[in-house]
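Have a look at the structure below, then the notes.
Of the protein chains in this complex, one is absent; all others appear in place.
And then chain A:
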Amino acid sequence: MTSGPSTDPRASAPGTETPTRRNTELALLGFAVLITLAAQSIVDLTVTGSLRAELAGFGAWFAAIWAVLHLVVRTLAPYADPLLLPAVALLSGLGLTMIHRLDLADEQVEGASGGDAPVQLLWATVGAGLFIAVLVVLRDHRLLARFAYTLALIGLVLLALPAVLPASISEVYGAKIWIRVAGFSIQPGEFAKICLIVFFASYLVDKRDVLALASRRVMGLEIPRARDLGPVLVAWALSILVLVFERDLGSSLLLFGIFVVMLYVATERSSWLLIGLGLFAAGAFLAYQLFGHVRVRVDTWLDPFAYRDEGGYQLVQSLFGLGTGGLFGAGLGGGRPDQVPVAKSDFIAAALGEELGLFGLVALIVVYLILVERGLRTSLIVRDAFGKLLAGGLAFAVAWQLFVVLGGVTGLLPLTGLTTPFVAYGGSSLVANFGLVAILVRISDAARRPAAPPAPPKQAIGEAPTEVVTP
């Protein structure tokens, strides 16, 4: 299965000259692995003065993950977008490097041993396993639409689970978003996010004609009928419930934002955006008035330095790190990113900004931008409506999550406690996002696959063939 693109039967078929770009992907993956290994070496040399013995093993393992995933994509999704996987490889490589760097700091300051980087590598391996499983099981992304309501149920259960579980199992740092069993911590919300996006896509494709109906025009805006407000109100209520029962500002904001944007994309009615914005404003106002934890977040966001020893401590330390890093950063291993609390998870972007500087942080943002825009491009060129909406939703989810997280860490938005996708320490987030990218890879394969006859869609999403392709 190591044949190049030219020997791929589909690519060499006469009349269909679409290049698979698999070799581009391979080269970029090699580049990502190289950067990661170079960064890891720099960290070791700067902090301890010598390369650690395990570096070779780490490098081999890390490279093997991407080699295997590349082969799987080459076999199972040969026309997939060639930039998605390398972007993920680079992001997770940089994340692993920074986690390892913070492990070293922990060792020196507290004498802690072991470290979190090997654990994170293990989670990346599990994530890769999920990636392969998705590509193997899900031969056509439209199959997902069949299980939309099942996935919705699973998503809701996952979302609600931490809220109903006792706090001893589900609460960490005030947010009830965990399930901690037998030494493992899982954030089910990360998986719920994907399940709900699949459901949103399927549901909105079914109902978009109805939801796009306008009752009247006001100042150039098509105002939807009152009775069609149901779904958006349900999504809004759901977000509020997450906020109330799990005290999770981030997931609440994430879910509602994704739903409103998908609703807008499905109906092409910008009035939904305004309605969403209005509901958001109302929810935000209510939350600020009613919940102390929201008020604290907002107050510390407005003036973190006034609360520098209390609620604003994390943000202020993060800003100190970023400011001290400046343009070029302190260099990997040269800064003190361990001074920011929870630097490995919530504040890993601040750690990267401190040691890689403005240039490094902007480069990181640009890698995300590439990932997101390739996802949106997939959504533009895929032929079926469900695929479009799903790819658009997933890509936007990554963008929106990064914006909320990075905005929080840099003081642009209130802090939320979402994780930086692929980079931050945390198994659930990493594994779930591998699954997310697997779906995007699957859709992008379908989008770029030349003229292969689609599996006859016999069920609900019947309108797919009528979609006019306007690439």
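Before moving on, here are some points about what is shown:
One rule holds for everything that comes next: a contact is a pair of C-beta atoms (placed from the backbone, for glycine too) under 8 Å apart; a residue touches a chain by one contact, two chains touch by 3 or more; residues count from 1.
Just so it is clear, contacts and distances are computed from a predicted model.
One subunit of the complex is not drawn; among "Hydrogenase", "Transport permease protein", "Cell elongation-specific peptidoglycan D,D-transpeptidase" or "Nitrogenase molybdenum-iron protein beta chain", its UniProt record names it "Cell elongation-specific peptidoglycan D,D-transpeptidase". The missing chain, though absent from the display, is touched by one residue of A:250, A:311, A:357 or A:426; that residue is A:357. Contact with the chain that does not appear here is found for just one residue of A:63, A:399 or A:441, A:399. Within the complete assembly, A:323 is the residue of A:323, A:341 or A:450 that touches the hidden chain. The hidden chain makes contact, of the residues A:102, A:372 or A:423, with A:372. Residues of chain A that touch the chain left out of the display are 108-109, 261, 264-266, 268, 308, 316, 319-327, 335-336, 339, 353, 357-358, 361-362, 365, 368-369, 372-373, 376-377, 379-380, 385, 388-389, 392, 396, 399-400, 402-403, 406-407, 410-412, 470.
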